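After the structure tokens below, expect a handful of questions from me.
Removed: one protein chain of the complex. Kept in place: all other protein chains.
On to chain A.
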Amino acid sequence: MGILEVKNVGKRFGGLQALGDVNLSIAEQTVHAIIGPNGAGKSTLLNCLVGKLIPDTGSVTFEGQSVLGRKPHEINQMGISRVFQTPEIFGDLTVMENMMIPCLAKRDGAFALHGYKQLLRDGEIVDKAEHMLEDMNMAEKRGMHAASLSRGDKRRLEIGMCLAQEPRLLLLDEPTAGMARADTNNTIDLLKQIKDSRPITIAIIEHDMHVVFSLAERITVLAQGTPLVEDTPENIKGHPKVREAYLGESSGH
């Protein structure tokens, strides 16, 4: 039984069957990649996992508890964090404040009314945020406005913010999309380091095969809303069905 179990999930948008009948099990403390051509339903599936969309059929359970019908912030509090395709950070706030918010969310839950003094008194939040920034090599940028960071730094900050919540499952939606090669490699190294240093499960949606084969331990190939195959990277590379799905896509152009 995996940490995340997706059973018979289907989702229809009007006449379009975005997800057919998806079954997926993500084992604890693995890096699981979900790949597939454009329009395969990867993003729809991800949105069903985090509460942005509610599937028409099927069930999604995280650590044995259903996530369906819960709001995104409730699902996050269960232990699922999400990194977006374009980094979603608090651009108007400083880097330090960006990091303090997930620390507060982790400690105090979805809502807490705090006075100014309390934060200074216990200092614990400030310390934790400061440590996290050091882990991300961003400590010297703590006073900068997050919006003025470079693309790569925004991505680092976003991943750091997710990690500050100590999630058990980290979902990454094309984390290297639109990045230069050097930034992509940095992100791969960062994710490897994260995987090795803490007990975390990572699910990653990605187009870039270089990223997928550098990180993933299991790969699910999605095509036209249904999982085609699920296997180890070695076996996926030479799988005829996968080649067909991708080549079929590219010959259509």
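One rule holds for everything that comes next: a residue touches a chain if its C-beta (ideal position, glycine included) is under 8 Å from a C-beta of that chain, and two chains touch if they have at least 3 such contacts; residues count from 1.
One rule holds in what follows: contacts and distances are computed from a predicted model.
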Looking at what's absent rather than what's present, what does UniProt name the missing chain, "Membrane protein", "Leucine/isoleucine/valine transporter permease subunit", "Hydroxyneurosporene synthase family protein" or "Transglutaminase-like domain-containing protein"?
"Leucine/isoleucine/valine transporter permease subunit"
Based on the whole complex, identify which of A:11, A:82, A:155 or A:218 touches the chain you can't see.
A:82
Among A:73, A:151, A:198 or A:237, which one is in touch with the chain left out?
A:73
On chain A, the omitted chain is touched by residues 50, 71-73, 76-77, 81-82, 84, 88-93, 96-97, 100-102, 104-106, 109-120, 122-127, 130-131, 134, 139, 142, 145, 147, 161, 165
